[in-house]
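Just dropping this structure here.
Rest of the complex left out; these chains stay put.
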Amino acid sequence: MRHLFIILRHNPLLWLLVFVPVVLTAEKLKPEAHTLLFLLSVCAIVPLAALLSHATESVAVKTGDAVGGLLNATLGNLTELVIALTALHAGEYMLVKASIAGAIVANTLFMLGASFLLGGLKYHVQEYNRVSARVQTSLLFLATVALLIPSAVSRADAAAGAALSQKLSVGLAVLLIAAYGLGLLFSLKTHRELFASAESGEADEAPLPAGVALATLAGVTVLVALVSEVFVESVQQSAETFGMTPAFVGFIIVALVGGSAEMASAFSGARKNRLDLSVGIALGSAAQIALFVAPLLVLVSYFIGPTPMDLQFWPGAVVMILIATLTATLITNSGRSAWFVGVLVLMVYLIFAMTLYLLPPRG
Amino acid sequence: MRHLFIILRHNPLLWLLVFVPVVLTAEKLKPEAHTLLFLLSVCAIVPLAALLSHATESVAVKTGDAVGGLLNATLGNLTELVIALTALHAGEYMLVKASIAGAIVANTLFMLGASFLLGGLKYHVQEYNRVSARVQTSLLFLATVALLIPSAVSRADAAAGAALSQKLSVGLAVLLIAAYGLGLLFSLKTHRELFASAESGEADEAPLPAGVALATLAGVTVLVALVSEVFVESVQQSAETFGMTPAFVGFIIVALVGGSAEMASAFSGARKNRLDLSVGIALGSAAQIALFVAPLLVLVSYFIGPTPMDLQFWPGAVVMILIATLTATLITNSGRSAWFVGVLVLMVYLIFAMTLYLLPPRG
């Protein structure tokens, strides 16, 4: 308990935790106040995500390099996973897919671009481990192909219908998880030295003791699940109140809320000239969502959703993921960065956000 | 006046200036002779473009590095801008868009490829500043995304109509001009040293005195505007006489005529083993058209055109711009060139030209 208080004092973001009981109470008292519930749930998810990320890192530090890296690599996007599972359970497949695609794009463009910009405003030129970035963008490229091919082929071939899409999605999900697993084996075990300078293990804050960390991990996950339910229920209707399209909400708002904790770490790394950390978090997180969270949701949908979910995304989303991956690949090729690189990457994200904001709602 | 005569003696291309009064007279006497007027206007635009480019450089040299670079970067494609404005005023949006897309592709592929080839036939291997090339191709990539996303999304979403396209185009235009401005800040101010060897300021010919240069700039711009009017009016009808499709004329002929002056500089640079100069002109000019001229035309169309123009291009043109940008990105990655690199880039341009030449006219 004392440890949690120390963390609370060091990280003012966590004071937002007070919104957790507030939103859960409000949901009981005023289940119709969608806009209020939406705002409260956002305020509650942000600190929970930060706490979850800190607890994961603490467990990772305690368990040593290999297991710790594995933990970080699988639980690093626990918030996104819990939100998506809640939406999956509610049968909101559009929201699930939009939030997955949005999270990939937000990590690859917004988090990476803002890190380059924030770092570049302080340091003239920054360098980072480009081998590590190359492996992550290659994984992203593989995931993009896996999302692209089914929709390209099914377009060219109208006869191929939902049945093909479903079978293909399961096969691709297994393939992507296997690729992700082999990627971990490569970067944590057989070729660890190539990723040396990434320093992803060094947490800035003091790690929690193992017991506290595990308890926090379990408890906060439950809380995230509870708040996510309010968030998922309220997000669409309150979006209309704000005049936002559902596509914009799923793709931009949910992704930025879900990734807020990692963004805080990535930006702070960039300001401390530890760009390796920022690039690792941004691209690693995008790869994890594309090759682990998304396929996992497809497989899990056979058990918890009303009907199975496939990997066929809205074509506009596939194009955006493709462009985001290409941008990251071309930009990280040199292993050097300056403020303007950040501007360029952010501009691509802005183009996406603007397009989605102006897009009229479908149906 | 003496200065102008010296220039005329050094540059036989400028003797073509005699066609300026000829075409303007011919237009009064024989307004129906489209083919003749087309040929005369081409012969008149080429030397005017060369003179305009020389005057811009002279003003740039006099005003010092930062302002000069800015002038070069904004007025470097004055010919293309004036031709496009004339076509815009005449409501010829198809021609405007084809000439913009064509100019981007001609600079990125034809000017770059021919520079590599001409330089490579004389020197075994040539090197150039690849950091500078990378910034320009990144800007081009951003512009390509800005052209691609609206058409990709509106295809995927038929409900999104002309209204979306119009609002989006204004937003994208502002974004692209902002990116271009920040790019100038980056390359002319904060990270100037990265672009050091580009030597874009060194003009081969002696610069004009400031007064003469400014007067030339103003006078020649007026002449280009007058001749452009004849050119725009005659180009489509005379194209039919030559058996060319409108797409081929707008994309290939107008682009090559408008860029003739810069091509002369780029090719001469390559023959003198100053490939930095050639690559800088080719890619810089393409970026300028994509991120400054095209967005400016969209914004200006609200004031001078019959109806506002949007940024939605013919899908075939978007694909060509995308391929041209990818080609330039991949080819300039190494910072080295040999004759065969030029052949490869020119071949891509030839494929485009051949396809457009064979394409049956629409409508």
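First chain written, first letter: the chains are A and B, and each begins at residue 1.
Definition applied: contacts are C-beta pairs under 8 Å (C-beta built on N, C-alpha and C of every residue); 3 or more make two chains touch, one makes a residue touch a chain.
Not measured: the values here are computed from a predicted model.
Participant: Looking at 2 placed copies, how big is the full complex in copies?
Facilitator: 3
As a convention for this text, only the chains that are shown with their structure count from here on.
Participant: Calculate how many whole Å lie between the centre of chain A and the centre of chain B, each centre taken as the average of the chain's C-alpha atoms.
Facilitator: 41
Participant: Going by the contact rule set out above, which residues of chain A touch chain B in the complex?
Facilitator: 124-125, 314-316, 319-320, 323, 327, 330-331, 333-334, 338-341, 343-344, 347-348, 350-352, 354-355, 358-360, 362
Participant: If we count contacts the way the header does, which residues on chain B are in touch with chain A in the complex?
Facilitator: It comes out as residues 134-135, 138-139, 141-142, 145-146, 148-150, 152-153, 155-157, 159-160, 164, 167-168, 171-172, 175, 178-179, 182-183, 185-186, 190-191, 194, 329, 333.
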